[in-house]
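With one protein chain removed, the remaining protein chains of the complex are shown where they sit.
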Amino acid sequence: MEKPDELKKDIDLIPKKEDWMDPEVEFKKGRYCYGAPLKHQQYLELPNPREWQPSDIDWRLPENWKEIILNGMADLLKKNRSFRLFMDICVRCGACADKCHFFLGSGDPKNMPVLRAELLRSVYRRYFTLQGRLFGRLAGARELTIDVLKEWFYYFYQCTECRRCSVYCPYGIDTCEITMIGRELLNLVGCNIQWVVEPASNCFRTGNHLGVPPHAFKETFDFAIDEIKDLTGIKVEAPINRKGAEVLFVAPSADYFASPHWFTFLGYLMLFHEIGLDYTWSVYASEGGNFGLFHSMELAKRLNAKIYAEAKRLKVKWILGGECGHMWRTIHQYMDTFNGPADFLEVPVSPITGTRFDNAKSTKMVHITEFTADLIYNNMLNLDKTRNDKWRVTFHDSCNPARSIGLFEEPRFIIKNTCNHFFEMPENTIKEMTFCCGSGAGLGADENLEMRLRGGLPRANAVDYVRKRYGVNMLACMCAIDKAALPALLEYWVPGVEVCGVHELVGNALVMKGEKQRDTNLRGEPIMAEEKG
Amino acid sequence: MLKIIAGLVCFLIILFSPVGYNIITGRTYYVPMLKVPQGDCVESTVYMRKRHMEVLERWRNAYVRDGIKRYISINGIYRIGLTGTCLKCHSNKAEFCDRCHDYGGIKPKCWDCHHIPEVKAEK
Partner (left out) sequence: MKIILPFFAVSGIAAVIYIGVKVYNLQLVFGIILPYLCFILALVGFIARIIRWAASPVPFHIPTVCGQQRSLPWIRSSKIDSPVTGLGVLFRVLGEVLFFRSLFRNDRANLYGEQKRIIYSSDKLLWVGALLFHWFLLVIILRHLRLFLEPVPSWIISLQGLDGIFETTMPGVYISNVFISLSILYLLFRRFRSRIRYISLPADYFILFLLGGIILSGILMRHIYRIDILDAKAFIMGLIYLKPMVHEGLGAMFYVHLGLVSILTLYIPHSKLMHMAGVFLSPTRNLKNNSRMKRHINPWDYPVKVHTYEEWEDEFKDALKEAGIPLDR
């Protein structure tokens, strides 16, 4: 990998060309994701299954691929007003241009949201509008060729569906919708990526994105329970697939296996033990994150179905969800539509505080930060903020909880009650204007590292600002992809800043009844910062 | 869907509201007719129709600012003055001035200073 300064050197936000109409795309190493393996395409019964790579010259598309795509477009135009509308009304004012993290990090003009949409729009004009048929290129219309298709693939898998551009668009044009439609179309001819299809297939089969079988899954829980015992002297319970519990808890499955997600996982377990929550985990529905959403609406629905099915089987009253980004986009904006109505559940009521979560009265699923913020507000937790004194914390709003839910104050309230040192990043990089980690929407693959680092540059830039100004050394966030992507990203751009989940901070600060003197935090590091010099 | 149709209908109602407005006021085909006095004006009728406001402005500037009191045109020599010259022939403001000005939605500033001439009884 190049040095940070070298990677940044060639970024130029001024396009060198006059025009974008001639398709050209080069699959440069480090900037694209690998194609999906045959096995997983077949398992999910996806169209045109085959072994393939985007860098192949021949993509082995079906003979009538053009017809398939155009019919698919006609179908999606009929099914989605957003698609039709967003194709018709863009005025190319350019307000979205420098709002995209991939554009800011790469300078590739086709990463301007308006251009990303134009890639699709130009084909729409050619085949679905009068002016496009009459005037062709003059009207901004392009033939659908194999190069155009390759360009679609390249740029629709260079969008993390973070929706930041949509905040600035005067008509609310949402590039996430465009990208979703684009990927849906590509999928019709079997063009999709490994880091979407494989986790989706694993989730579908086993319940978690790594394809870990139930007994190994259980082992990680035992391991976590032991770790907490060592740390606090308390043996917590972690019931799995227990029928008749009041609450089903669903987290992103990375929380059980990956680091630093793991410490958030410990935080959940400690919190639920401390408040005596009557709850259960599920192996069958152990993945809240939805890799299907990065692929097609159908696959998203297929994966998401497990959560309600499991809630029904286990006869719980309501569902609590862990820290995750796209998981919460799916739950907040899609789940009820996909697989509702959840009439077999009850409106969530916190058994500890009695608070009724009316904001989730139909979907019946509550975000863990809503739940915990309510606990703290009602003084149900004994928190020792000083245990987090080592950290000077800032908070990264994850794209989806921010721009699909508006979950801004709950996590901040928790952080301010568990930490003494909290600092906000600059205004236009947080809350609804938050920058993506650069690895969302299935792009978190290792082979895509350069593009991910570029995409994460604006976020890193803002972290760098608070690091220099306030000495920030910890970035809290609540998204599994963030936790996977940001440590590497920050190590590259802003060394010295670590990443944690909100509930890791809770776990650290939480004074449990009967616990022993804690010497280390959840990470096994001394609680106090080492004295300097 | 219903909301969109309702919105569209609203838009069409607004778009076509001028049509209805004039029907309600009953002046759909109304065109102001002027009683043009006998004899020549200071310039030709066609010229005066389009540019009388400019003539009047020039007159005002000439008289008030430069002290010029005569206006020479093809039709003759005239004393500059609204009340003294124009209104001698065009004596009925309501019937001569206002008709067209009202029709065109124009509000000239003449009467900010000048007296509105008394209307002589019709013969």
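In this document, chain identifiers A and B correspond to the written order of the chains, with residue numbering beginning at 1 in each.
The rule is simple: a residue touches a chain if its C-beta (ideal position, glycine included) is under 8 Å from a C-beta of that chain, and two chains touch if they have at least 3 such contacts.
Keep in mind the model is a prediction, meaning the values are calculated, not measured.
Contact with the chain that does not appear here is found for just one residue of A:Glu310, A:Glu323, A:Glu450 or A:Glu504, A:Glu310. Touch with the chain omitted from the figure is made, among A:Glu2, A:Asp88 or A:Asp230, by A:Asp88.
Checked against the full complex, the one of A:Thr145, A:Ser259 or A:Asn428 touching the unshown chain is A:Asn428.
Residues of subunit B in touch with the missing chain: 1, 4-5, 7-8, 11, 18-19, 21-22, 25, 27-32, 49-51, 53-54, 57, 100, 102-107, 109. Where subunit A meets the missing chain, the touching residues are 5, 8-9, 11, 13-15, 17-20, 45, 77-85, 88-95, 97-99, 104, 109, 112, 114-115, 118, 129-131, 138-140, 163, 166-174, 177, 204-207, 213-219, 240-243, 283-284, 297-298, 301-302, 305-306, 309-310, 313, 331-334, 336-338, 340-341, 355, 357-363, 365, 370, 373-374, 377, 402-410, 413, 426, 428, 432-433, 457-458, 461, 464.
As a working rule, only the chains that are shown with their structure count from here on.
Centroids of subunit A and subunit B (each the mean of its C-alpha atoms) stand 69 Å apart.
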